[in-house]
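Here the complex is missing one protein chain, while the rest keep their positions.
Order of writing sets the labels: A, B and C. Residues in every chain begin at 1.
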Amino acid sequence: MIIILKQDTKKEQIERLEAFFAGMGLKTHLSEGEHSTVMGLVGDTSRVDPDMLESLTEVAAVRRIQEPYKKANRKFHPLDTVVDCGGVKLGGGHFQMIAGPCSVESEEQIVAVAKAVKQSGATLLRGGAFKPRTSPYAFQGLHDEGIRLLLLAKQETGLPVVTEIMDIKHLDLFRDVDVIQVGARNMQNFELLKELGHTGKPILLKRGLANTLQELLMSAEYIMAGGNEQVILCERGIRTFETATRNTLDLSAVPVLHGLTHLPVVVDPSHATGYSRLVPSMSLAAVAAGCDGLIIEVHNDPPHALCDGAQSLTPEIFDEVARKVHKVRDALNA
Amino acid sequence: MIIILKQDTKKEQIERLEAFFAGMGLKTHLSEGEHSTVMGLVGDTSRVDPDMLESLTEVAAVRRIQEPYKKANRKFHPLDTVVDCGGVKLGGGHFQMIAGPCSVESEEQIVAVAKAVKQSGATLLRGGAFKPRTSPYAFQGLHDEGIRLLLLAKQETGLPVVTEIMDIKHLDLFRDVDVIQVGARNMQNFELLKELGHTGKPILLKRGLANTLQELLMSAEYIMAGGNEQVILCERGIRTFETATRNTLDLSAVPVLHGLTHLPVVVDPSHATGYSRLVPSMSLAAVAAGCDGLIIEVHNDPPHALCDGAQSLTPEIFDEVARKVHKVRDALNA
Amino acid sequence: MIIILKQDTKKEQIERLEAFFAGMGLKTHLSEGEHSTVMGLVGDTSRVDPDMLESLTEVAAVRRIQEPYKKANRKFHPLDTVVDCGGVKLGGGHFQMIAGPCSVESEEQIVAVAKAVKQSGATLLRGGAFKPRTSPYAFQGLHDEGIRLLLLAKQETGLPVVTEIMDIKHLDLFRDVDVIQVGARNMQNFELLKELGHTGKPILLKRGLANTLQELLMSAEYIMAGGNEQVILCERGIRTFETATRNTLDLSAVPVLHGLTHLPVVVDPSHATGYSRLVPSMSLAAVAAGCDGLIIEVHNDPPHALCDGAQSLTPEIFDEVARKVHKVRDALNA
Partner (left out) sequence: MIIILKQDTKKEQIERLEAFFAGMGLKTHLSEGEHSTVMGLVGDTSRVDPDMLESLTEVAAVRRIQEPYKKANRKFHPLDTVVDCGGVKLGGGHFQMIAGPCSVESEEQIVAVAKAVKQSGATLLRGGAFKPRTSPYAFQGLHDEGIRLLLLAKQETGLPVVTEIMDIKHLDLFRDVDVIQVGARNMQNFELLKELGHTGKPILLKRGLANTLQELLMSAEYIMAGGNEQVILCERGIRTFETATRNTLDLSAVPVLHGLTHLPVVVDPSHATGYSRLVPSMSLAAVAAGCDGLIIEVHNDPPHALCDGAQSLTPEIFDEVARKVHKVRDALNA
């Protein structure tokens, strides 16, 4: 961390600052320029609050040099993490297609979709049992019954399952779930993240609507700090002024995250765009951008889906998308 | 709700749609124009997903007419709600100043700040015991000990207290707390909101960083739908591209919310701006905009605050702000 | 256009509104529901200001049904426009790579880059002579001398050239330029757009930093309304809260625009991301998203470029990107 002092800072003020940092176990290093004096902090600065420093009268500006995340940082862990999702590897060259309906609605529905997407090459099944809905009057999911049906579809097809947790009090219900998803609205539900850090289950962590990539990595760090390093990051669109799409899919997140972290990165084009007609092209774009997997909503009867029907593909369209995804991957790896 | 059909929609398609809505208990009303046919839905449309409708091949666009919130809607409840905060009334002409440190740090600190802000005219004491921090390595609050100290300061000064809950499992600790705060990052933690709907305690609900005012009202609706109608809304800045301030304080939220809802609206200029030097002018602006209260961070030693020192006022500056706040209120009410 | 009237609107008010619209040559069509009355406007509503209507006391909300652009609208012109760029076709299946330095700096530089990118398969040469720079103290381009050098490079290589205009008073200098670029900051410089509508030259119109896709189409409409229908749209990133990239590349713009308009859409991954290390993956993603062309900054010595060196590729990396671009295109067309 670097502290830029104001032009007229006096020697006593500098000495007081040095003593303050010494009390925090940090060494300081001074370099005086023509217009400003710069103090470098050496040691573990992760507990130092840069905003607090900026409030000191003698400080003009504070700049972090090191990223505030450690376990998620590629610098300290250069090799790609490969996450084991119920026997299916994701990351480090292992690309996977996760598909399924927004909500689990019935045995018939989830088993039919599971069989269809498996045939098209999906290797993990998604389906919501607990649904975060903006309105308290909207369908909130089948809860424990939804998880039971999802596991039944797993039994039928052999596909490991991914489903969202909304409150840690439901954790027991997730015992046989292969990957636990944290939704965008809970990305900074820090109490939930801490508890998931003790589960040993792979966590699919979605980026919040208004969260930077650094904040996404800090949330991953919460899970990893608890001992659980099986984290999959998910780009699912951010909120901007544009209204032609539900959110704005930020595909640059894929190469940026691959540079900053060793964790795998998947893309959700369904929630990002909100319209099924945009999902095929955005799936291909995400693959060309280098993502480690896709998570796509597929429903056997989108117009009658109990939630997010507008963004679900039919199994037929998904099949076509899956074939093109593999063509693009082959072309890039050739 | 109004559904604009595509130009070439056939009679059979229209009849199929009418049957579909009849199955949901909704009446339809058709009006045919030169370029388009418009179908109006009559009945309780709060369970209808407009995005799903837009995915139907015959639908060009869907427009909501009625707001999706009911209990929070001023249309159905024209009079201002007055919230009783441990004996202090807020809303409907009752203006209150809520002040105190970001975090409760020690008995000495919280009692000293409480006494100071009371003397300057604050009527409620704030102080964090559970702190949502971006980094897992940052100070997370004193937890139960923090609440104990806060209640001790209440005993010393008589000020009712406001403090943030981060997980419903801590609810027992909030038994003697007067107002429970839901932080911006938990505004759409729907499971938490549902549970708070059963507490009967006043809830101070902060707007999320990237949430629209309509979404804020929908989150209030989650609490109210559970039977708890004592909700105070709080504008605390939204995330934009501007980096000169921590967030962008959206003061238009005050008159907009007052138009849409009967719930009181308070403003938090400390978190919104992130810099103590901007808090005085933004406090006055918020009052001039017509807010029902202010929530301001005050610390007796901001540079050594364990969190958010940069945005805390000293008791001296707070005193000055409080005096000007009353001058502005007097001028407007004269 | 649909006007939703307030619940308590009286018959006289409705009649007054009908007379008002009749005066504008519009027919009205009334449909009364349980909670609201809806008035449809029939006729040319492009001159009606929906915001003005919303200010009327009896109006609850106004909804447009038809897009406010006509000449750019795919509805009225279903076939893809193919733009002739100095003999090179762009759009309607004709994919082109536009490459070159941010600024023209010297004859040696522009000719060397032009030869290199041509060899890698670029079919149009870009290079700035007039440079919009945030600071008045930064390099502003070589102006007429820059255009002279660019045309010299065209002569040497046969590549048609694209360069930006910043003020209509410079138009004479663009006589031999093949494609005139309008930069993001001038997307709503309506006086400039109007004048370009009379030039008959292909216009490459970049999306503004904070402009919606509908506004981009309205700006295209300004050019087309003057008689010049040779417009190429360019997605180059929008401004969001994320700071890991210079802007946020909105690739969904490609399929959204292809749905709304017949005009070709190219993508600029250099300005969108701001970092050369992100350009290769974002170029491939743009191609997979279905764009009609790429515009990429290439410099023979990026660290010494007079502007935007950080986002320029070396000719070697560009060559690699170009090869992969063709592989992806082949895979998708196979």
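In this text, a contact is a pair of C-beta atoms (placed from the backbone, for glycine too) under 8 Å apart; a residue touches a chain by one contact, two chains touch by 3 or more.
Quick caveat, the model's predicted, so the values are computed rather than measured.
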item: Hidden partner chain, touching residue among B:27, B:175, B:198 or B:327; value: B:327
item: Per the touch definition above, residue among B:26, B:39, B:210 or B:232 touching the missing chain; value: B:210
item: Options C:123, C:186 or C:281, residue touching the unrepresented chain; value: C:186
item: Touch with the omitted chain, as defined above, among C:56, C:82 or C:173; value: C:56
item: Contact footprint on chain A, counting only the chain that is left out; value: 2, 4, 27, 29-31, 33-36, 38, 40, 42-43, 60-61, 63, 65-66, 239-241, 243
item: Residue ranges of chain B at the interface with the undisplayed chain; value: 210, 212-214, 238, 240-245, 248-256, 259, 272-273, 277-278, 281-282, 284-290, 324, 327-328, 330-332, 334
item: Chain C, residues in touch with the chain not shown (by the definition above); value: 46-47, 49, 51-56, 68-69, 132-139, 166-169, 185-186, 188-192, 194, 208-210, 215, 218, 221-222, 225, 239, 246, 274-276, 302-303, 305, 307-311
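Quick note on the criterion: only the chains that are shown with their structure count from here on.
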item: Copies chain A and chain C - rotation angle from C-alpha fit, nearest 5 degrees; value: 180
item: Length of the line joining the C-alpha centres of chain A and chain B, rounded to whole Å; value: 26
item: Centroid spacing, where centroids are CA-atom means, of chain B and chain C in whole angstrom; value: 39
item: Multi-partner residues of chain B (at least 2 other chains); value: 239
